[in-house]
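For this view, one protein chain was removed and the others were kept in their places.
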Amino acid sequence: MSLDVSGLKMYYRTVRGDVRAVDDVTFSIADGEIMGVAGESGCGKSSLGNSLVYLAGRMKYVGGTVELDGAPLPIWDFEAMNQYRFSRVSVIPQYAMSALNPTRRVGRMLEELLKSRGFDYGSLQPELLRRLELVGLDAEVLRLYPIELSGGMKQRTVMVISTLLDPSLLIADEITSALDVSTQKAVAKMLVEFRDRGFVKSMAVITHDISILYQVADTILVMYGGQLAEKASAAEIIEAPRHPYTKLLISSLPEIGVRYETKKLHGIPGTPPALLDPPEGCRFRDRCPLASEACRRTPPFREVAAGHHVACWRVAA
Amino acid sequence: MSALLELERCTKVYRVGSFGTRRLTAVSDVSFDVRAGEVVSLIGESGSGKSTIGRMILRLSPVTSGTIRFKGDDVSTYSDHRLKGYYRHAQGVFQDPFSSYNPVYKADRVLELVKIAYFPHVDRATWRSKIEASLEAVSLDPGQVLHKFPHQLSGGQLQRLLVARALLLDLEFLVADEIISMLDASTRIDVLNLLGALKARGLGILFITHDLSLGNYISDRTLILRRGAVVESGPTSEVFGDPRHPYTRSLLAAVPHLHQKWGNDTSYGFDSEQVPTALVPVGPDHLARVAV
Partner (left out) sequence: MIPGISKKGEGADSALRETVYFALHNRKLVVGLGITLFMLLFALVGPLFAQHPPLEYGGHLSVAPTTKDGYWFGTTLLGQDVYAQFVNGLRLAFVVGAIGGGIAALVGMVVGFTAGYRGGVVDEILNMLTNVVLVIPTFALLLVIAAYLKVRGVMTESIFIGLTSWPWAARALRAQTFSLTSRDFIGLARLSGERSSRIIFTEIAPNMSSYLFMMFILLFGGAILIAATLDFIGLGPSNTISLGMMMQLSVQNAALQLHLWWWFLPPGLAMMAIVGSLYVMNVGLDEVFNPRLRSM
């Protein structure tokens, strides 16, 4: 399967105007690829993930196309998307741990969910139990209430539920953020295992934690201010980034072994732009040490090396 | 160098359940000290009791048993009146910058509260220059942060403003409880460097975090906390370089590195319920809860 997004624009309606959260975004995810989406708060990564599944509340579709396996995905049409959700495109939302209905036992909730989609719980149960065992959960979990499960257990349960129907595309939104470091590792590795076993064809893993992405993702897409900055293989993003923002971001991450006395790290001064009335041209312009007059025009997101896309005038092809 | 802050056998037990019949031990028999001019990081996962320790030190939570000594005086039994004197020298900054400010008021009100309580007779002009000096020490521009509401400032600015507030007093000791975990990656490191600058000025800092890389970056000594008890402690280079307790090792193995992939073990974390042994020395100044 593959996902092709072209020129996607999704804005939020507000009293004061449109917040341009996803502004002209074009990228692809190949069959079997785990693509990480990295960026800081307000960069639009969650909005991007959400828009591929469900336009919530004030989000409005403004333009662009999305194609899943060659066929268009009607993300602007809530009703039409119903047949794709959960079966072809699935999401593990942010705070998935609160996504479980606290007044329902897990098994019962799942039964109702499947029934509402027209699937038979009974026929899927053997596969469900197999997968629960795979992630280290007992079948007993189905009989428990969400409050009886730990954070890691809830996260794993939600992962199994979201992928039960073998979707082509899985969007995982900040699924490791609220977890302890050991559970984080387990959950992240589980994502890879799901892909390796064919439960999911491709994934978009959204997180602000680039080091997790280095561990599990094949490629990383870096977003800034609602636009794409860079996309390349995980190794290249970490070891040889080309976009000024990516470079500064990677160099500001402390690693075990790096100490303040020996090597003082630096952040990026300034703050990301407000997306209500974003500056014209490259949105990183105000904080970029390499900014020039040319940056007043939005740089195109183009391929500067094999499989390596960058949106920056200063990066030569 | 004598200790600035010393905890001795501190325990915190909560009463839960109906009529408080059950007991929940959040912190169990913890002892450590922080000296002036050093950063001690307290590393633990959620539920380890690290924030509870921070709150006990700041007396925002009463201590069930044990003593907390600041420069020799036992502050765990101080009354409200004497606590005010304690807070002149010991302050805290917390995790969520947007929760630390009352949304109804402007952000610089936190500075005003300090004036009202500790400097009531100082005139406006002197106070103004004091504020400016504090803001400069944390690299904030007065024009950008004064007279603004909290939602108009970024998380990084809000956290720095809290440090500036603490510096208005005669600060000697700071509890930094997960102060950068809610900040963006690009601004985190600058706030962390600020702690390093404060350390150079002679402050003692307790840096509470769940993130081992951050602890490793900034601290001189490290304590690893698990389920309310210290399992390993010592100089940072020792604890990270030669971890002795299995929990410490499992934590280090689980940290996602930037240039090195994880190993291939499929364990789901450290689960074993070992019988708690006492803390024994395993190296110079390096203690761990392992069998001798």
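In order of appearance the chains are A and B, and numbering begins at 1 in each one.
The definition used in the following text is that contacts are C-beta pairs under 8 Å (C-beta built on N, C-alpha and C of every residue); 3 or more make two chains touch, one makes a residue touch a chain.
Owing to the predicted nature of the structure, the values given are computational and were not obtained by experimental measurement.
Asks: Touch as defined at the start, partner being the missing chain; which of B:H151, B:R201 or B:K261 qualifies?
Replies: Residue touching the absent chain, from the options given: B:H151.
Asks: For a quick check of understanding: of A:S6, A:T26, A:S41 or A:S87, which residue touches the chain that isn't displayed?
Replies: A:S41
Asks: Which residue, B:P103, B:G202, B:G241 or B:P281, contacts the hidden chain when the whole complex is considered?
Replies: B:P103
Asks: Give me the chain B residues in contact with the hidden chain, please.
Replies: Those residues of chain B that touch the unshown chain are 55, 58, 60, 80, 83-84, 87, 91-92, 94-96, 99-106, 110, 113-114, 117-118, 148-149, 151-152, 154, 162.
Here, only the chains that are shown with their structure count from here on.
Asks: If you average the CA atoms of chain A and of chain B, how many Å lie between those two points?
Replies: Chain A and chain B have C-alpha centres separated by 32 Å.
Asks: In the complex, go through chain A and note every residue touching chain B.
Replies: Within the complex, chain A touches chain B at residues 40-41, 136, 151-152, 180-186, 188-189, 208-212, 214-215, 238-239, 248-250, 252-260, 264-269, 271-272.
Asks: Given the complex with chain A, which residues does chain B contribute to the contact?
Replies: Contacts found on chain B: 45-46, 154, 156, 184-190, 192-193, 196, 210-214, 216-218, 236, 240, 250-252, 254-259, 261-262, 266, 268-270.
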